[in-house]
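For reference, the structure I am asking about is given below.
Complex shown without one protein chain; remaining protein chains in place.
Chain nomenclature is as follows: A and B, assigned in order of appearance, with residue numbering initiated at 1 for each chain independently.
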Amino acid sequence: MTWTWSNVWHWAAHPLSWPGFVGMLVGAVLVLLLALLVVMYSIYWQRKFIGWIQWRIGPNRVGPWGLFQTVADVLKLLIKEDVIPTGVDRTLFLIAPIFAFVPAFLVLSIIPFSAHHVFTANLGIGVLFYVAVSAITIHGVMLGGWSSNNKWGLIGGMRSAAQMLSYEVPLGMSIVGVVLMAGTLNLNDIVAAQAHTLWYVIPQIVGFVVFIIAGTAEMNRTPFDLPEAESELVAGYHVEYSGFRFAFFMLTEYVYLLAMGGLMATLFLGGWTGPFLPGWLWFAIKVFAFITFQFWLQATMPRMRQDQLMSFSWKVLLPLAMANLVITAVVKALV
Amino acid sequence: MALTDETDVVRTEEMLLNVGPQHPSTHGVFRMVVKISGETILEAEPVIGYLHRGTEKLAENLQYTQIIPYTDRLDYVSAMLNNYSLVHTVEEALGIAIPDRAEYIRVITMELNRLASHLIFFGTYLLDLGAMTPFLYAFEEREKIIDMFNELCGARITFNYMRIGGVKYDTPPGWLEQVDAFVKRMKGEMVKYRNLVTGNEIFLARVRGVGKYTTEQALGHGMSGINLRCTGYNWDLRKKKPYSIYDRFDWEVPLGKNGDCWDRYILHMEEMEQSLRIVEQALQQIQPGPVLAKVPKLIRVPAGEYYSGIEGTRGELGFYIVSDGKDKPYRLKIRRPSFENLQILPIILKGVPVGDMVAILGSIDPVLGEVGA
Partner (left out) sequence: MFGFLKGLGVTISQLPKKKVTLMYPDEKPEWPERFRGVHRFIPELCTVCNQCARICPTSCISLSGARDENRKLRIETYDINSDICILCSLCTEVCPTEAILMSDTFENASYVRDDLYLDMHWLYNNELEYERRHPDRAIPETDVQKKAGD
């Protein structure tokens, strides 16, 4: 096969070659930069949005309208001393943030950001990949809580392990409904399947609700932010972390916000499809709506209790997702 | 290998957890030593005294007027009531008649302060439960009350406003109208709070049936105020042992039923509405006049023992004065409601999850300045 310049951007469809590898690398770096940018400005938007809701003005000192506030915060975290308390399990303490962050970044590789999926792996088992890889983060969070030799951290780590495992199940179940309708696990194909029909949010409305709830719990966001409940557990699993290791945990949380938003847009809201505007803009709008909704929830909701959280997942969400799945299958078989 | 009974079960160990003194939800420097097994509390022991400043001992070397600024610093979120409780006891001992306008100003400021204190309860309780926004709304309204107090007496927290025989200043021009406007606004805010929080299912699930105790337990631990009324026991000193001019107003004592966190929360909200009612009526009835009775410059309480309690924000707030006829008390004992209310913690914390610990502690609504005194 002859090599052309376009191979750099269409590496997914061709056998691996050196230019293709370079393209992959460039793509990965670009996605990382994109993720960092989105994370920075979702934190900024979070502070502004919640500030407005609470009659405050939010960040306003660094840069015009405080636009560089998060940049300054990140810089501060990066140049801080890397404190490793005595008494921690050193190795685990050091690798836990990496364990948490790497999967968060990995799952971005399958999110179809735009119609020309340049930076998207056209993976046949895309949905499965997301669910499987994102589960690795639990280890990082749990190890971080356990290895820091802190009682609050331990409780936080254990809580998050229990919570994320429990909510993985309804999350997966709610996705299966979409997969059944589209007949494929490939996220690009799921988007394509929605392009001609209704967005799946309408036929899969139950699955959508379950997905939003389970997704929120999966990301440890309010009202399911028990692992880092600051009023109970001080800070939860990352209580002993500071500097850039803490930044990694923070980054994980917000990259997942982006990834989960991307997954939601892809599965239920037709991904990058939409009239008039370019595909990437549609995608951005959908993800932005998801992120804003999360912040809105954060500004309104109190926190659940651990046992309520568990029984809610197993007794309410899971049967709901199952019922949705069965109904979808039956309807699909009949039609 | 045969499994014996001991190796059969996984042996787990209890963990001793130190909650506080620097913990975000202990409402000050309060410490609890909690023994937990998993997420369940087996034993809880409150450790009190991190904010002890020896107010009672200090008072023995101070004239009665000089003690007033110290009472500001007991329950620092409702200082007007502390001020009043002290001057009320001294006035009862001296048998001074208070000018009518002074009494009205006192009731208005006290009820506004009760409102401000309950607003803090509302905000911080929801913050304990993980909701941040109600806190900022509540503090904004409290800020308005505090700004009004600032205009009235020159300080935002430590008012030092009541004097033996009346109050320090008359109201500045336009102040009563300001209070009136605030009361009207606050009524709308109460509706907002109800929509925002009281109907929220997660909130209900967190507070219903949590931290229950019976009337007998509450009485046995010397609890008072909302913490007693939530069990359905009708005991409000403003009604039962009327002081000041509370008998001139038409208002009710809201009562709970189950003695759980929900009852305590809803009683706070209802008391805020009753306070607004009292303030509203007081604003209609207040007449111009003097605000300070004629009292000797150096106050000497006749020898003897005097006690009078008022319905503070957190319960019965009383000052017990032993006087030997000098201008300083021989001994001053303060009945601090938060201190008494906290004593039930080891009982109601037994067997609850860690998440409920902050919900229960927050619903008791202690102020650590008062606990430590």
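Quick note on the criterion: a residue touches a chain if its C-beta (ideal position, glycine included) is under 8 Å from a C-beta of that chain, and two chains touch if they have at least 3 such contacts.
As the structure is a prediction and not an experimental result, all values here were calculated from the model.
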(request) For the chain that is not shown, enumerate the shown chains it touches in the whole assembly. (result) A, B
(message) Please identify which residue in A:54, A:69, A:216 or A:231 touches the non-displayed chain.
(response) A:54
(message) Among B:150, B:281 or B:343, which one touches the chain that has been omitted from the display?
(response) B:150
(request) Quick one: say which of B:76, B:169 or B:249 touches the chain that got left out. (result) B:169
(request) Spell out the interface residues on chain A facing the chain that's missing from view. (result) 52-57, 60, 296-297, 299-301
(request) Mind listing the chain B residues that contact the chain we can't see here? (result) 62-63, 65-70, 72-73, 133, 137, 140, 143, 150-155, 158, 160, 168-169, 172, 192, 195-202, 204
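The definition used in the following text is that only the chains that are shown with their structure count from here on.
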(message) Quick check on the complex: what are the chain B residues that touch chain A?
(response) 15, 17, 23-25, 39, 126-133, 136-137, 140, 196-197, 200, 202-203, 205-206, 353-358
(message) Under the definition above, what is the set of chain A residues touching chain B in their complex?
(response) 50, 53-56, 151, 155, 159, 222-223, 225-226, 229-234, 298-308
